[in-house]
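Omission of a single protein chain aside, the complex is shown with its protein chains in their original locations.
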Amino acid sequence: MSQISLTINGRAHSVDTDPDTPLLYVLRDDLHLNGAKFGCGLGQCGACTVIVGGNAVLSCLIPVSTIGTRPVTTIEGLGTAARPGVVQQAFIDEQAAQCGYCIAGMIMRAEALLQHDPAPADDVIRSQMALNLCRCGTHMRILRAVRRASDKLKGRA
Amino acid sequence: MLLVSALVLLACTWRPGIAARPASEPPAFDAALVQQGARVAALGLCANCHTARPGAPFAGGFKVATPFGAVYSTNITPDRATGIGTWTQAAFVRAMRDGVARDGSHLYPAFPYDHYTRLAPADIDALYAFMMTRTAIHAPAHANDLIFPLGFRPLLAGWKLLFLDHAPVPVNTAQTVEWNRGAYIAASMGHCAACHSPRNALGAVDRKDFLGGGEAEGWYVPALNGKSPSPVAWNRDSLTAYLRSGIAPAHAMAGGPMQAVTASLGAADPADVRALATYIVSLMGKPAPAIEQRALDAAHRPVALAAAPGGTDAAARQLQLGQRVYADACARCHASGRTPGSGGALQLPAAIAVYDPDPRSLIRIVRDGIAPGPAEPGRWMPGFAGILTSEQISALAAYLRHSAARQAPWNDLEKRVAAAEKDDRQ
Partner (left out) sequence: MSGALNAGRRLLLKAGGALTLAFALPRLALAADAAAPTLPGSLKKQPLLDGWIRIGADGSITVLTGKVELGQGIKTAIIQLAAEELVVDPARIHLITADTARTADEGFTAGSHSMQDSGTAVRNAAAQVRVILLDLAATRLHAPVTSLGIRDGVVTGPGGAKVGYGELVRGQELHRTATETSVLRPPHHHFLMGRAFQRVDIPAKVTGGAAYVQDLRLPGMVHARVVRPPSSDALFASTDQNGAAAMPGVLTIVRDGRFIGVVAQREYQAVKAAAVLAAATRWTAGATPAAAELHRAVEQMPSEATTILERGTAGQPGRTFSARYRKPFQLHGSIGPSCAVAQLEGGKYTVWTHSQGVFPLRQALAELVGVDKESIHCIHVEGSGCYGHNGADDVAADAILLARALPGQPVRVQWMREDEHGFEPKGPPMASSVQATLDASGQIVDWAYAVWSPPHNSRPGTAGNLLAGTLLAAPFPVPPAVPIPQPEGGGDRNAIPLYVLPNARVVHHFIPVAPVRSSALRSLGAYHNVFAIESFMDELALQARADPVAFRLRHMQDARARDVMTLAARQFGWDAYRPQVGRGRGFAFARYKNLGAYAAVALEVEVARDTGWVRITRAVVAVDSGEIVSLDGIRNQIEGGVVQSCSWTLCEEGLFDAAGQLTTRDWAGYPILRFPQVPDTVHVHVIDRPGQPFLGTGEATQGPTCAALANAIFNATGARLRDLPFKPAKVIAATQLARRT
């Protein structure tokens, strides 16, 4: 175990954990952040997606020892139930969830995509979101939510 | 005088157009010929470049990055407006042999007619039958994006003059029928040298270093000749299995551009793939016994990788960092005896990429991972781009070179890592 410093949603944290601990467990168990989810631990489903250093990253794969000073953003950093961020609001407006377990990962992937490309074409959204799985079949609403968020960011909504 | 010379030269580049195939003649081909053509297409990997998305096979639009800019593959479905539906057999043959389109324009050798030119007439005829019986898809061509003045196609006539060799593949009477079949496939349909041989400054395959290693899509493509870097010797069976499935257990996984190759070869006649493997294996050098023994040991009785050296010089520090990155990010799957998910992770002393003379393949594997095609089951290594910084990837690569391969360090490692990151940002 060692002391690892991390910057999560703009705040500095110091956690005492094994350096090879994937970020996912630190977020959930040490920092009590529920957004990033355990879906597979193998990098295949995207339920654990967060943003590190501006890139969408699978938190089940990134060991805390490699993060360094790169800022980490989780869904909790995008907004709250009282004041949701743009992408979160778009998902609420489209009622884009059934069981909802995959949705936090979807929102983080979409957020990263829109930060890099605020007006992506439909096929780009599909290919960029492809790593994230949804088992309930909510895909149509998720795509509409990302489009809605993109429109909002471009001031078209 | 100069102007006259230029005009004469230009005139020499001219090729006539060939009349369009009349629409009233719907193509009718013998089913056996079409099937033969399917086998040629599978070996020829046509779909790999001519298919940009699985819903539109052979409709083109796939971007081929070259040192001269980007070339986009054309629509070779029988659509009359945007594909090759108006091409007669003669036009098709000319394109395959001479790299000239139906309208007389020269084709860029990103389309490997410098290999297809060696096809037997019967194979080109069969391929024509196959292509003309595909589903016609309306998909206009994507414009190329080449460095000026390479967009001027007549220049290609000069290139062909220098580099297009029509000589057929010679038969080697000292070898078996199967070996010769493999040699023919490799040199014509398989166009292996297009990726596995080095190219000269004008982008032509260097025939003097046949299958001596090349590059494709940011990957280093390993040598298949005496310089083969594989730590474990390939044999006919293992190479056949790999070419048909993308997996050689405890030895190799097809990654990057090779994934589509093995997918296509998986649909080819198994006897042909075996012939190809027979031929290629005969060219390959063998690994040094010590290297092979270590690699085989790791595969069957996992051993820990050698520790990074102590010391405070930059090189030692880099190796120490690499060791930590490996322990924290990779060991979970790649270390002793662990089999996560639907299959095991390769023991790295057996991994070809760490023995390559060039770190690009290892960098791409680490950044991109290896994933099966859509809706296809397969092995899955996740990609670590975004997870590991360039400094961490460099350190990891250096560590694996040192401790898994035990070879001399790559001297251009950081440059290659930076280049890969830059490519990905575009």
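Points to keep in mind about this one:
Lettered A and B in written order, each chain numbered from 1.
Here, contacts are C-beta pairs under 8 Å (C-beta built on N, C-alpha and C of every residue); 3 or more make two chains touch, one makes a residue touch a chain.
Quantities reported herein were computed from a predicted structural model and do not represent experimental measurements.
Contact with the chain not shown here comes from a single listed residue; of A:L6, A:A47 or A:L114, that residue is A:A47. The chain not displayed touches chain B at residues 26, 47, 51, 53-58, 133-137, 336-338, 340-343, 371-372, 374-380. Mapped onto chain A, contacts with the missing chain fall at residues 1, 17-18, 20-22, 25, 28-29, 32-35, 37-42, 44-45, 47, 74-76, 78-81, 84, 88, 91-92, 95, 97-104, 107, 123, 125-127, 129-130, 132-141, 143.
Here is the rule we use: only the chains that are shown with their structure count from here on.
Per-chain CA centroids place chain A at a distance of 35 Å from chain B.
The residues of chain B lying in touch with chain A in their complex are 324-325, 327-329, 331-332, 340-341, 369, 380, 382-389, 392.
On the chain A side of its complex with chain B, the touching residues are 19-20, 41-44, 52-53, 55-58, 61-63, 65-66, 68, 70.
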